[in-house]
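As you look at this complex, bear in mind that one protein chain is not there, while each of the others sits in place.
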Amino acid sequence: MKTETKIKKSGLGARASRRISNTIVYIILIAITLVWLFPFFGIVLESFKVNTTAMDGELFPEVWGFDNYIRLFKETDFLKWFRNTAIMGVATAVFQTFFVLSMSYTLSRLRFKARKPLMNLMLILGMFPGFLTMILIYKVFSELGLTMEMAPVGLIIVYCASSGMGYYISKGFFDTIPKTLDEAARVDGATRMQVFYKVIMPLSGSIVIYTILMGFMAPWGDFMLASYIIHENSAGMSVAVGMYEWLSRTMVNSNYTMFCAAGVIVAIPVTTVFLCLQKYYVEGVTGGAVKG
Amino acid sequence: MANVKLTNVKKVYGKDTVAVQDFNLDIADKEFIVFVGPSGCGKSTTLRMIAGLEDISDGTVEIDGVVVNDLQPRDRNIAMVFQNYALYPHLTVFENMAFSLRLRKTPQEEVYKRVTEAAEILGITQYLTRKPRALSGGQRQRVAIGRAMVRDSKVFLMDEPLSNLDAKLRNQMRAEIILLRQKIDTTFIYVTHDQTEAMTLGDRIVIMKDGFIQQVGTPTEVFDMPVNLFVAEFIGAPKMNTFKTQLVREGDKYFVTPYGARIEVTGKKAGELLAKNVESQEIILGVRPEHMTLAKAGDADAIPCTIRVNEMMGSELHLHVEEANGDRLIVRIPTITLEDEQRKSMTYGQTLHITFEGKVMHFFDVQTERNLLA
Partner (left out) sequence: MKKLTDLEYLKLSKFQAFWYNIKMFICAIPSWLKKLFMGIVNFFVKCGTAVKDEFVDIFTTFTKGNWAVKTSFFIFGFGNMYYGQFLRGLLFLLFEVVFFGYMFVPSGGLHWLGKGNWFQIGKTVGTVQGSFQYDMIYDTDVWVPGDDSVKVMLYGLLTIIFIFAFIYTWRLQVKQCRICMDITAKGKRVKSGKDDLKSLIDDQFHKTLLALPVTGIALFTVLPIIYMVLVAFTSYDAAHDGYSNLFSWVGLEHFNELLDFGNGGLGLAFGEILSWTLMWSFFATFTNYFLGMFVAIMINKKGIRLKKFWRTALVMTIAIPQFVSLLYVSKLFDSSGIIGELLGQIPFIKEYLTTNHYISLWDSPTVAKVLVIVINIWVGIPYVMLQATGILMNIPQDLYESSRVDGANTIQQYTKITLPYMLFVTGPSLLTSFVNNLNNFNVIYLLSGGNPLNTEIGTAGGVSVGHTDLLITWLYKMALGSADSEYYMASVIGIVIFLVCAILSLIIYNVIPSTKNEEDFQ
């Protein structure tokens, strides 16, 4: 008897109730998407405003035009900053990938006495705020002439030198490749180095691309370290540091729309690269979190 | 093609987790040897030490008279087949098999010749251009074997190569390995947890438990004369029935008294007991299920039991019966010897009388669990 009443209770058919819940989900998703994408459209629209250089509380421009972009390239050092950041991005991508992959591969697949202590040491070092190291590094770099206009070079070193500490995600990836593959290759006559580049590397395309992507994007988003090394020297600025100035209390009214124009230009290459390689990024993030 | 010699080999993990101890074994050239034992007994560890994939904590491993303890796997000239195949996912079947040859910079013609020959033998020629993921389990296993075959290795190591296959394929591959062995004709070391594989494949079997070798011998030897209770129960399926009972000596005659019955020891065993001058004592008696037979109620050697499970295997019947004080025994009866009526009456809860002959018993010491006659 009991089961009978239970079955009757769900008055709505399974299909109808699913349709309702799906509709609710769709509504929420559309709302979320609007909220998430709003700033992008906002920035783009803002960048085409001609009538004002400050915030005017309007979403759409009254008068459309490219004035902001023209001003950006004519009156500011933006092009130089952009070039600096692009160079840093490429260099960081190359070196950081090398460092991170060496470190993570070693920790994941090779066994040696110092392995655990090394991992613990890096764990502990990671708890110090990285910015703290800047004070000394800035001193040394300024002696060596690697700050101010040479800041991009100094920053590349800063971004890459300690990047081995960010091995977690790619180690998680390497951990998922069965150990017997290495063993089979070694029995087949491969040295450990041959195992590395003949067996494991060809299988690790996605994580290599992920690491490259992360390296390339680092200089575009970093503000803290860059601002310290650059020390307000326009010639050596990255886009982040340069553009930050435009929104300071005194300058925001004359530069706000130009900031948005610059933002659009910065976002285009990075977003394009990112969306093209999105698949690998997703693999990296999810794989690293779950360890397979 | 080489002999392999292990002397006092020991493996310790960390500080005091001992995986293998006192491992002494001489493997002759072209011998097919099988390491068998339950999981965690150290059989794979031993194999991996021979391969060079694990460090040897103590003792020496010699291949062809050379101590290889400090040699890298690639310098030992061995081939190995792994349980999960370990095929390189990014290479085709051909390149998988050619991998070791390429590392040795073998000329292309030679590579082609050897790989296609091996593929021919294994019947995987039509898959040579495929990637491993497009192959079935059995085909992958063949590729893994082929990869080991293309090399002129001194020793051929196989680490549970069939345990990832389903039962039917396993039987088929087992037969093929026997055939393969005729063709390759080298020293084989084969690890398995499956006693059937061990019995059918091995020239000699090494039975291991908790890191120690229990017995080394031909399949017949370990089946007929297990040195201890563990080996007796491990080899043979269903496993041997063992139970405590009295061995009674009356002059030159021996009797056992299981569950109130009285059975005389006859045949070779009686002679051996006498030769060793074994006195009356409590023992553990072992009788294989296939040596158990039905008896008539009231006979002196009949043991009354209750049927608990009746497994009909087709050609034979496996009866799990419970003796009056709770011991479980298994009886294996060829179906052909039973009348239809008799078969139908063998259901849960029915009483049955069983017995066994005097010449098929195994006697084990109660304390040491060692075979009294070994």
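Order of writing sets the chain letters: A and B. Residues in each chain are counted from 1.
Going forward, contacts are C-beta pairs under 8 Å (C-beta built on N, C-alpha and C of every residue); 3 or more make two chains touch, one makes a residue touch a chain.
Since this is a predicted model, take the numbers as computed values, not measurements.
A.B. asks: Which is it among A:51, A:254 or A:278 that touches the chain not included here?
C.D. replies: A:278
A.B. asks: Consider the whole complex, including the chain that is not shown, and state which of A:48, A:81 or A:196 touches that chain.
C.D. replies: Only one of A:48, A:81 or A:196 touches the chain omitted from view, namely A:196.
A.B. asks: Could you tell me which of A:72, A:243 or A:258 touches the chain that is not displayed?
C.D. replies: A:243
A.B. asks: Thinking of the whole complex, not just what is shown, which of A:48, A:81, A:173 or A:220 touches the missing chain?
C.D. replies: Residue touching the chain left out of view: A:220.
A.B. asks: Of the residues in chain A, which ones touch the absent chain?
C.D. replies: Looking at chain A, the ones touching the missing chain are residues 18, 21-22, 25-26, 28-29, 32-33, 35-37, 39-40, 42-43, 46, 54-59, 98-100, 102-103, 105-106, 110, 112, 115, 118, 122, 124-125, 127-137, 139-140, 157-158, 160-165, 168, 175-176, 191-193, 196, 217, 220-221, 223-224, 227-228, 239-240, 243-244, 247, 252, 256, 259-260, 263, 266-267, 270-271, 274-275, 278, 281-282, 285-287, 289-292.
Convention: only the chains that are shown with their structure count from here on.
A.B. asks: Cα centroid separation between chain A and chain B, in whole Å?
C.D. replies: Using C-alpha averages as centres, the distance is 56 Å.
A.B. asks: Using the touch definition from the top, list the residues of chain B that touch chain A in their complex.
C.D. replies: Residues 51-53, 72-74, 78-80, 82-84, 86-90, 99-100, 103-104, 147, 151, 157 of chain B touch chain A in their complex.
A.B. asks: So in the complex, which bits of chain A are touching chain B?
C.D. replies: It comes out as residues 178, 180-181, 183-191, 194, 199, 202-203.
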